[in-house]
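In this view, the complex is presented without one of its protein chains, the others remaining in place.
Letters A, B and C mark the chains as written, and numbering starts fresh at 1 in each.
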Amino acid sequence: MRSLYNRVAGQNLERLAALSDGVFAVAMTLLVLDLRAPAAETIHSEHDLLTALLALAPRLVTYLMSFLTLGIFWLGQQAQLDRLERSDRDLAWIHIAFLCAVTLVPFSTALLAEHIAYRVALIVYWVNILLLGLLLLWTWRHAVRAKLIRDDTAPDVVAAICRRIIIAQALYAFGAALCVVNSYWSIAFIVLIQINYAVAPPWPSRR
Amino acid sequence: MRSLYNRVAGQNLERLAALSDGVFAVAMTLLVLDLRAPAAETIHSEHDLLTALLALAPRLVTYLMSFLTLGIFWLGQQAQLDRLERSDRDLAWIHIAFLCAVTLVPFSTALLAEHIAYRVALIVYWVNILLLGLLLLWTWRHAVRAKLIRDDTAPDVVAAICRRIIIAQALYAFGAALCVVNSYWSIAFIVLIQINYAVAPPWPSRR
Amino acid sequence: MRSLYNRVAGQNLERLAALSDGVFAVAMTLLVLDLRAPAAETIHSEHDLLTALLALAPRLVTYLMSFLTLGIFWLGQQAQLDRLERSDRDLAWIHIAFLCAVTLVPFSTALLAEHIAYRVALIVYWVNILLLGLLLLWTWRHAVRAKLIRDDTAPDVVAAICRRIIIAQALYAFGAALCVVNSYWSIAFIVLIQINYAVAPPWPSRR
Partner (left out) sequence: MRSLYNRVAGQNLERLAALSDGVFAVAMTLLVLDLRAPAAETIHSEHDLLTALLALAPRLVTYLMSFLTLGIFWLGQQAQLDRLERSDRDLAWIHIAFLCAVTLVPFSTALLAEHIAYRVALIVYWVNILLLGLLLLWTWRHAVRAKLIRDDTAPDVVAAICRRIIIAQALYAFGAALCVVNSYWSIAFIVLIQINYAVAPPWPSRR
């Protein structure tokens, strides 16, 4: 039996959505703090500056990869919250845990940018993506179980959202496993998955 | 007697909620700035990187503890604002003072992470939580006194919200007092309280 | 004659309010970055840590002063936007200029915190407050002239908002002028004005 407070708290979906948008917006913008302009003392010609900028390329790649990650998961949680009729306290807490994983993205991105050749950095990055996926799946499962979903949601949409997360996570896990070969292979594969999800080419699909 | 301006200002609950969501979102994301990726110069092998990451563990604990704190108080203020019919200037100012205490959380977290063994750091952290609780209680008391609460709010909900804050603060105070023994005991106890509030196990409760 | 684009742009009051809430939320939270936890290497006892924290006191004063400033001007712009029926492109731009002055507050606060005894720092801080006041006054004057204000707004509310800004700015200017004596006098006086506006004691007032 739940206490009275717990039945009152966490019911406002708009507030939860607003908190999410805020956390995503800050996390997306903090990513750029890893792109530091080269210091004036080290630059003595146009050529120096160009070289220094080209040296930033790996950081730009991890930056874009993380922006894609955040974009994909922003769309994911937005699609979920849109389908909800109401929230409850547990859903609010699972979603806050999801936002916690979102705020870790700037850290795991900085780690990967600084140590792009090391497998440990890649595994940490992948664990972050895995956490995002699991928490999103948990949110959805809880919403189904607690009957928080809007009545006009077709059962195949409910299933499509679950399937989507599981397939994506399987692909990410395969990408991460590629680091047995080389961590650059992993990054390349993960970026390809992400671009596929962002561009969403009209592959022939069963549905 | 209040001046005309003071009767006009601070009446918009949606704007107050939006400011709160923004402050919480930024504070939650700034917490992660304390988790700094180890510099590339100091790392020469996978093993070095793993060791450096494990050395971040205490910071990760304070990070998660503070995220829990912010989550708990975000839910607290959201549950309160949801019950209000309208706002007034005084409520807006008490809430802004509450947000001020929220912005101090990244500072007191960084202090605790840097000096985890010192009691002074723990006391500062606890004072921050105490301030959050007192200001939340003050908001609610003012809302009751100034008749800002929605008519459909049962009197036992009004009491439940007060009781909730007072019990939680009593537990936090006990946790902080444990630092007479050792500041790690305090941290462990405070984290347990927070997890209890977040997970909200269905203890048999009177209501 | 205005171009077609200029007649279409900037009409959404909710978006302008959301941008404002975001900028205020970030500025309020960035203020705390000036409160840096003392580094672990410099602290060897509870007493060291306490001394180091007490040395942060001037920064805490400027932090609280700036939080009060941002709170006062957040309430000011919120009270104005609440009274508007609609927006236009010019109002949007004046408000964006106001937000630009808001984002300067963390800078002028850091400057004052670092150089609290210097008049130049105090004058910069005051110019920032002056800019905020002038831009708020300009927003309101433009709203009156362009008939953007809601019909149910009594003429004395229109006048009260103008009067409020002008009186406050006169007091701030007097406070800043006190730096001829000593910049601490200025700060004390400005803090007193701000607390007066925040607490809004029920002085007998003509209206």
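In the analysis below, a residue touches a chain if its C-beta (ideal position, glycine included) is under 8 Å from a C-beta of that chain, and two chains touch if they have at least 3 such contacts.
Remember, predicted model here, so these are calculated numbers, not experimental data.
Residue-wise, the contact with the chain that is not shown comes from A:31, picked out of A:31, A:97, A:131 or A:176. Residue in contact with the omitted chain (choice from C:39, C:55, C:120 or C:180): C:120.
Residue in contact with the omitted chain (choice from C:32, C:68 or C:99): C:99. Of the residues in subunit A, those that touch the hidden partner chain are 17-18, 21-22, 24-26, 28-33, 35-40, 43, 46, 49-50, 53, 64, 67, 71, 74-76, 78-79, 81-83, 156-157, 160-161, 164, 198-200, 202, 204-205, 207.
Mapped onto subunit C, contacts with the missing chain fall at residues 1-6, 8-12, 15, 18-19, 21-23, 25-27, 30, 89-90, 92-93, 96, 99-100, 103-104, 106-107, 110-111, 113-115, 118-121, 124.
Methods note: only the chains that are shown with their structure count from here on.
Taken over every residue number at the interface, the positions common to subunit B and subunit C amount to under half, indicating a different-residue contact.
The mean-CA centres of subunit A and subunit C are about 35 angstrom from one another, to the nearest whole unit. Residue positions of subunit B with contacts to 2 or more other chains are 18, 21-22, 25-26, 30.
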